[in-house]
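Shown here: the complex without one of its protein chains, the others still in place.
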Amino acid sequence: MNSSQMMALMPILMLSLTAVVLMIQASIKRDQGVAWWITGAGFLLALWGAGYAREFAQPVTILLGVDDWGLFFTTLILAASLVTLILSKDTFSPEGERKEEYYLLLVLSVLGAVILIQSSHMASLLLGMELMGVALYGMIAFPEKGELPLEAAIKYLVLSACASAMLLFGFALIYAATGDLSYGGMGAKAAVAYSQEPLVLMAGSAMILAGLGFKLSVVPFHMWTPDVYQGAPTPVTGFLATVSKGAVFVALTRFFIEGQLYQYSSLIVALSAVAVASMLVGNWLALRQENIKRLLAYSSIAHFGYLLIVLIALSIIDNAGGGQLIGEAITFYLAAYILTTLAAFTVVANLAGEDDSKSMLGAFDGLFWRNPLQASALMVALLSFAGIPLTAGFIGKFYLITVSIQSQLWLLLVALVLGSAIAIYYYLRIIFAMSKTSGATIKTGSRAAIGAQDILAILLLLMVLALGSWPQPFIAFAGGL
Amino acid sequence: MLEITLFYIAATIALAATVLAMTRANAIHALIYLIVSLLAVAVIFFLIGAPFAAALEIVIYAGAIMVLFVFVIMMLNLGEEGDARERGLLQPSIWAGPALLSFLLFAELLYMISTVEGPVSMQAVSAKEVGLALFGPYVLAVEIASMLLLAGLVGSYHLGRRYLEREE
Amino acid sequence: MVMVNLILILLLGGVLAMLSERLGVNVPRRVALAVVLVDLGYLLSELAGMPALTQLQAPMPDDPSTWLMHFQAQWIPAFGISIELALDGISLLMVLLTLVLGAIAVSASWTDVIVKRGFFEANLLWTLAGVLGVFMALDLFLFFLFWEVMLIPMYFMIAIWGHENRGYAAMKFFIFTQASGLLMLVATLVLVAVNHSATGQWSFSYFDLLNTPMAEQTAHWLMLGFFIAFVVKLPAFPFHTWLPDAHTQAPTAGSVILAGILLKTGAYGLIRFAVPLFPEAALNFSFTAMALGAAGVVYGAVLAFAQTDFKRLVAYSSVSHMGFVLLGVYAWNELALQGAVMQMVAHGFSTAALFMIAGSLQERLHTRDMREMGGLWQQMPRMGAVAMFFVVASLGLPGLGNFVAEFLVLLGLFQVNPWMTAVAALGLITGAIYSLILMQRSFQGEISATLSSKLEGHGLADFAGREMVTMMVMMVALIGLGLYPQPVLDMAKPVLQSLLELTSAEMTP
Amino acid sequence: MEGLNIPLNHILLVSSLLFSIGMLGLMIRRNIIFILMSLEVMLNAAALAFVAAGAHWGQPDGQIIFMLILSIAAAEVAVGLGLVLQVQRRFKTLDMDSANRMRG
Partner (left out) sequence: MAEMVWLVPLIPLLSSVMLMLCSANLPRLLIGLLGVGSVGAAALLTLSIGMDFLADPEPFQLTLWTWMQVSNFSPGIAFYFDGLTLVMMSVITGVGFLIHLFSTEFMEEDASYARYFAYLNMFVAAMLILVMADNLLLLYLGWEGVGVCSYLLVGFWYQNSANGQAARKAFVVTRIGDTAMALGLLLLFTELGTLDIQSMMAVANQQWQVGDTVPLIACLLLLGGAVGKSAQLPLHTWLPDAMAGPTPVSALIHAATMVTAGVYLIARTHDLFLLAPISMMVVALVGLATSLMAAFTALMQSDIKRILAYSTISQIGYMFLALGVGAWAAGIFHLMTHAFFKALLFLGSGAIIHYLHHEHDIFKMGGLRTKMPVTFWSFMIGSAALAALPMTSGFFSKDQILLQAYMMPGAGPWLWLGGLLGALLTAIYSFRLVFVVFFGEAKTEPDGDTGWRMAVPLVMLCGLAMIGGYFIIPVADVFPAVSGEHPAHWVEYVSISVPLIGLLLAYLIFHSRQINMDTLVNSSVGQLLRRFWFGGWGIDWLYDRVFVRPYYLLSGLMKNEPIDAIYGLIVAVNQTFNHWLAEAQTGQMRWYILSMVFGLIVLLTLALQIPLEAL
């Protein structure tokens, strides 16, 4: 490893440094305020590092492949982590619990996500995912009060470990078939292996898809999602929904593309089944859900179902011509999804905090009149989820539809349209609840000064709108990655 | 031939011990069987030319990780009534469905394995080679693994500390 | 730029109206009215500098400069999406209708909205802005955007200020139009993809997408995608069921805008997009479409008759009337198309007025149930007379706009399919039946027991100045349309002729 | 050491069986301790497959992944057992079937 490669690892280094500094700080004097600032500074440094590393983008050992695309998502994920950090400050455990560990876990989890994003080798994928996951267990179970976080954590841990075992076994099978653990090497050798022992390769791939599918919470590996979303502290839920899922999807994409798995039609069939099931089941589940966090969980199931279309389309469009489109589609959709989800969870975190009953739909009655700012942010987020024009989600959906048309995936397109149509209902239910004039007693009186949470909500709202109404700069940017 | 015979013996022990571990009502008993299973796997490692892995399996897996289990079981002081309930849970109605699923899973894996070409020679990989690779191309993995262990440490510290504080 | 300004004035005006609530609860409505009138005035003043509207040249589909106005600016060049707005006779007609009815809608809700007036007026103005966009956008992406976005403020109008069952109605309205809109989006994208593969260019421009060569089967499916989106909005049988609920539950201004303008976007879409983009497929499909239209005419009329809710009855009458539009569009000859355009305008006024009357009744009686009305003429003779006027307008009395429309549609349709015409003509009879029963149940007959006990000898306030002025505007408009429809026909004529020319080459069987 | 003649597919068979048994345990046990043990069995099965595949190809990578699996298992178990303590304290039972406060 030379110095230029070190430079390429700048965001990872910065995050590791933050972790170390946090530990040192804890050993000197425990102070969660300071820890918060250190974490924030660490994220900012890492953000800077992500920008800095662009000049040095290159593979670093066999484990990591730093490239523009990965760095973009690194940036996005760091930004999302910053949002999580800001949300975490006030919205849970207000009674002065020592949160230094929490910040440390957060940093470690982000570190895992960044590694995951840049992984080019099964070992780094594994480690990144586990690092992210193990830290998340702690974060989910962090609150001292209440049983729900604990239940969520134990479920997440067991199921996640089960998924990891599947993933590992799949890796082992692929390794047995190809003798290479890096994506590229595996992809190159897979063709030979496929001609000799196709089943081992396919079974391995299927188990890997199952393992990663769990983290993406696609059907039928989705069942943990609502419980964990509901039980975890809301900022952690937001983190899980954005950072964890985003990073895993990026890793899956890399693995899928570099390993050239899209060539195998049986995998495509399997993936299509998963995608269709996710789109429909996710939306059906959300249909009458009363708890917003659970509802968002179900909706995320559907969204990753939609997103899988892009991977499936790879099998038809391939890298010729349409590859550009697919790249843009993934980048845009994921970015839009992350931003939108963050906006939604920002509002939910602000309003519900740790109180589970406050995340029920009824608690959002008349929000428009009580807190127009937060309500608008949530509304825009929901509209973006629903794919209404002028929001980022619409352009994302636009991409998906274009991709599925270009690759003539009509069945998936039908599922996408059906799912979106069903989805309108439950997004609207929330909007309707927020617009109720009766439940509000229309008291705007106690208007607190606009806090950091509000600024955050506005910022995210504006970004979602900007991405939806003026997407060209971002498209151009994404096309360049 | 000796190796092959030994392998089959070890494999049989590992499988049998695992089955027993999975079906015990008493946690300590199960743990002992699990350790036996791990030791048997270690033997297999040794037989296929991975002595370093075999050693680690014994030292860390059977030695360290299982001891963690022992600690916890002892801390929780699981009593006899727990055993009785566990026994009651092992009804066919409970395990029939899962067993079917497991069997299906295994059948599919078996189907997959059956296509693998016949006996292929194994090559031994010495500890030195492993070490070189570990601190060569995989050096970053070591670093990340350390972070992973740190995360595990912090997490369990946080959770365990609360338990201990409450105990006082 | 004029067109962009038109939309921007409304958008910003909406913000202004919302903010102005702080100055007093009654300020927003004045602001809103002023904004709409300013917008209208601005448009008229710009038109003054244009060639006489009755002598427009035919807008060529391949040459935007022949259009009355044309505006194009880059937006998402990656996909060939631009902000392309254009105005021809039909668009202009619809834009004018929108603004006039917009002002009327503001007036209609002058007193009946009590809570959150600022936000209400803002939503109203934003809906108008979206509708203007729909009528002017010629980039299919932009069109879709306006198409969807205008629903949101409309949704709020129903969901927040609607009547007792507003949640259900708003939801139904939104889901119907959204789900069908998705189909249109998919169809648009497929069309663009086909065009892309033919020309190697991404473009969403109407001008580029016309005459896209494609397989017959493809054209058929794409046409269906557009068709469904438009007929849901229109609405045509059997996609109409959202309409009675939405109309009934919406506040008066919402009903006025829904019936008066929003439905017309569907008709406009059919004329502008669904047929010209896929002429051959549309021709093959025309029998089905006309059958749906005829079915709608009769079905709407029969159901209207059955209703006891004033607004619901009027809503079903819209279904019936819009059936004529569908018939007119798919007969696709000049007579029928002119009839369809006339129907769009005339129905805009007549139904808007009836909804206003319904709103006034609701405001005074706190019910829309006609079983609790009766004999209201005695209490409110002016309102009764006005209602009578619009009722006979809606049943197609010659001399009023609706008749010209229906007759032209039938005339054009007869040349295409006499039997269908005969079925549609049943609408004239059934239309008379429900229109008159509306009058009978509300304004004529004996005063119902419920009502008289409610009144306890108190009189009801008759229409006052503001309401009469609003009504007069619409009455004059309908009489004008009925006796001298030529200006409207002349405005639409060049457009329709160029569309007919465009499609005639491919439509000749 | 010299080459050994143990067929790869036999080892894979053993590890598949172990994996399936672990899975079975995971599905039938309610006690969280046993669940964690089952997970260990599954991880161990994967590790066996890795080491065997490594030996098959004569590469050290298999063993390295094995070591990584060890660390993963350690971390998971550490946190998992931490949670077990909390579960015992909060729920007064280790029966996971009773942890179903969230549903629907």
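Each chain carries a letter (A, B, C and D) given by its place in the written order, and its residues are counted from 1.
The rule is short, and it goes like this: a contact is a pair of C-beta atoms (placed from the backbone, for glycine too) under 8 Å apart; a residue touches a chain by one contact, two chains touch by 3 or more.
If you're wondering where the values come from, they're calculated on a predicted model, not measured in any experiment.
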item: Visible chains in contact with the missing one; value: A, B, C, D
item: Selected residue (touches chain absent from view) among B:20, B:55, B:68 or B:101; value: B:101
item: Sole residue of A:60, A:141 or A:210 that reaches the chain not shown, by the stated touch rule; value: A:210
item: Option from C:46, C:112, C:280 or C:334 whose C-beta touches the chain left out; value: C:334
item: Residue among A:126, A:166 or A:317 that touches the chain left out of view; value: A:166
item: Interface residues of chain C (partner: the chain not displayed); value: 237-238, 240-241, 244, 302-303, 305-307, 333-335, 338, 375, 377-378, 381, 385, 388, 392, 397-399, 403-404, 407-408, 410-411, 414-415, 418, 421-422, 425-426, 428-429, 432-433, 436-437, 440, 443-446, 483-486, 489, 493
item: Interface with the unshown chain - residue positions in chain A; value: 154-155, 158-159, 162-163, 166, 194-195, 198-199, 202-203, 205-207, 209-210, 213-214, 219-221, 223-224, 226-227, 264-267, 269-270, 273-274, 280-281, 284-285, 287-289, 422
item: Residues belonging to chain D that touch the chain removed from view; value: 23, 26-28, 30, 35, 96-97, 99-104
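Quick note on the criterion: only the chains that are shown with their structure count from here on.
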item: For chain B paired with chain C, centre-to-centre distance based on mean C-alpha positions, whole Å; value: 70
item: Of all residues in chain B, the ones touching two or more other chains; value: 109, 113, 116-117, 138, 141, 145, 148, 151-152, 155, 157-159, 162
item: Of all residues in chain C, the ones touching two or more other chains; value: none
item: Residue numbers on chain C that touch chain A, as the complex places them; value: 74-79, 115-116, 144-145, 148-149, 152, 155-156, 159-160, 167, 170-171, 174-175, 178-179, 182-183, 185-186, 189-190, 193
item: In the complex with chain A, residue positions of chain D that touch it; value: 8, 12, 15, 19, 22-23, 26, 32, 35-36, 39, 42-43, 45-47, 49-50, 52-54, 56-57, 59, 61-62, 64-65, 68-69, 72, 75-76, 79-80, 83, 86-87, 90-91, 96, 99-104
item: Chain A to chain B touching residues, read off their complex; value: 1, 16, 19, 60-64, 101, 104-105, 108-109, 111-112, 115, 123-124, 127-128, 130-131, 134-135, 137-138, 141-142, 144, 173, 176, 196-200, 202-203
